[in-house]
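All protein chains but one are shown at their positions in the complex.
Coming up: chain A.
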Amino acid sequence: MIIEIGHYALVLSLATALIVSTVPAIGAWRRDSAMMGLAPVASLTMFVLVLIAFGALTWAYVVSDFSLRNVWENSHSLMPVVYKVSGVWGNHEGSMLLWLLILTFFSALVALFGRNLPDTLRANVLAVQAWISTAFMLFILLTSNPFLRLNPAPAEGQDLNPVLQDPGLAIHPPLLYLGYVGFSVCFSFAVAALMDGRIDAAWARWVRPWTLAAWTFLTAGIAMGSYWAYYELGWGGWWFWDPVENASFMPWLAGTALLHSALVMEKREALKIWTVLLAIMTFSLSLLGTFLVRSGVLTSVHAFATDPTRGIFILCILMLFIGGAFALFAWRAPMLKSGGLFAPVSREGALVLNNLILTVATATVLIGTLYPLVLETLTGEKISVGAPFFNLTFGLLMIPLLVAVPFGPMLAWKRGDALGALQRLYVAAGLALVAGLALYYVENGGPVMAVFGMALGFWGMFGALADLWNRANFGKLPFNIAWRRLVGLPRSAFGTALAHFGLGVTVLGIVVVTTFETETVLEMQLGSSADVGGYTIVFDGMRDAVGPNYTEERGHFTVSQGGVAVADTWSSKRIYTARQMPTTEAGILTFGFSQLYISLGDPMSDGGIVVRVWWKPFILCIWGGALVMMIGGFVSLSDRRLRVGAPRRKAKPVPAAMEPAE
């Protein structure tokens, strides 16, 4: 019964979405406030209905109702409850339902927090959100319905893919989707503004918090996914330039650019057309990512099922929305007047540079990801574009950006003083170089370029601190006055500094781990030892163990330094009973920011075992930096909330930048 209610709620939400898609948009066109007023209520209803559907599916998973085909395929009665719940989105149908849930959640948020938006803008935004919702509801109901029954119901399920039986699954997809799908709001705002034919600084002010929220969640989601792949797959890698990773990374890059260009638009009314285009592009990349991951054109752990009709359906959604939005853009954008002039050396100039580099970098990732697919479709030739391509292109393109980041906040709007910025930063630059050299000395050699790489990471960190130092005027004002100024800085200033600091930390982690990591493949017998990264690892033998739905053979390792045992860990190979599928559970030991990563290989004929040990110096900085960026995002967001009331005065007739076409 609960299942039927869920199924019914999903169909009902489609009906609601169809209403929100049409009535408010027509209302906005005819300036009919009653029709426009329908949008918020109906959007909330839509969200509640999808929530009921999602709840029903979750319930089916929790009670292991194997009469549902979806539950039978992806669950098992012996699985721990947390994996039963996260298993809801550990499969194609369920993850699309989560996608939809989050999409309607954002519609509901716009409905709730958009009270100070002009009526027509809000109605149009919610209508565009409903168009997207409609498309995905149709997709779910027609091709990926999770509520299909099996008769007779099987007694036991087929189990969830063991790789997905991990707490990571509970966190990574929801976070990622909050980011990915959150950009839909920016898209809807852009399309609504184009429909309205009017766009101004206030628009940028409304869009920025949504962009910031989506960006913050996406940052967290990507970092989480990277860490999960690192510890779960047992290969010790943290980024593979896998197309599926790129699919989430491209919206992040474009979203980062959007965050910065919206700033220019908000403060200086410049870059209007560009910002609108970027908002459309960012969500288009999210949609493209959904297509790549869900259509089955790529094979990966994320592609749960391959069914050509689904691929074609998503491709149609993709073309409809991206094509439609770009057509609307081409038609309407020339009517938007561009504003504010600025010198090449200025805050605007720096942000333009940021946008230039980020979009070009996005384009290279896009080319590297799509080229093999396009080539195969056109010529049938099969190639792989792997990490070397991305490291070379993306890596090199990022260098000028990382060098430029600390300069940006130092430059004034309109016309900046490059020399002045340099004067305020030379201490940070010197310190960064010294820190790079010091770390190089501690790590004992390696390529000399690593010094510059590490200095680049420190440069980002110290540059961010210099920004705060400078804003508070330390050094020029007495300490206690400067301290009071620092405390009184707007939260967004801290948000910026934190995000840039976090970027520096991540860069440092990436440089150190790629330069100084060591990988050792050992054949170990009971009691044999090996030295890795200054630690001695002793193999204490294998043991058998049984988990709720798997059996494992695990090896115990004791790690000592200078003869003193400092840690011990288990590293195991598991066989999940239901699918007879083996997985590797690496033993990971953390020392400060660094980690020892011990992974088991195959048993050898003489009774020993192959063990692969990595020493990963500073690896935690990679995700720690992302965490700092995320905190920066939230700090900045908490500032923006205080200012939501500010644009009130914009509610009076805005000096129209342009008139609607008809």
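Details
The rule is simple: contacts are C-beta pairs under 8 Å (C-beta built on N, C-alpha and C of every residue); 3 or more make two chains touch, one makes a residue touch a chain; residues count from 1.
Basically, contacts and distances are computed from a predicted model.
For the chain of the complex excluded from view, the name given in UniProt is "Cytochrome c-type biogenesis protein CcmE" [choices: "ABC transporter ATP-binding protein", "Cytochrome c-type biogenesis protein CcmE", "Heme exporter protein D" or "LysR family transcriptional regulator"].
Considering the full assembly, A:G349 is the residue among A:G6, A:P24, A:P251 or A:G349 that touches the omitted chain.
Of the candidate positions A:T58, A:S75, A:T583 or A:S636, contact with the hidden chain is made by A:T583.
When the missing chain is restored to the complex, the residue among A:I140, A:A201 or A:I357 that touches it is A:I357.
Only one of A:T393, A:N470 or A:S560 touches the absent chain when the whole complex is considered: A:T393. If you put the missing chain back, the residues of chain A touching it would be 161, 163, 234, 299-301, 341-344, 349, 352, 356-357, 360, 363-364, 367-368, 371, 381-386, 388-389, 392-393, 396-397, 521, 523, 573, 579-584, 599, 601-602, 604-605, 610, 612.
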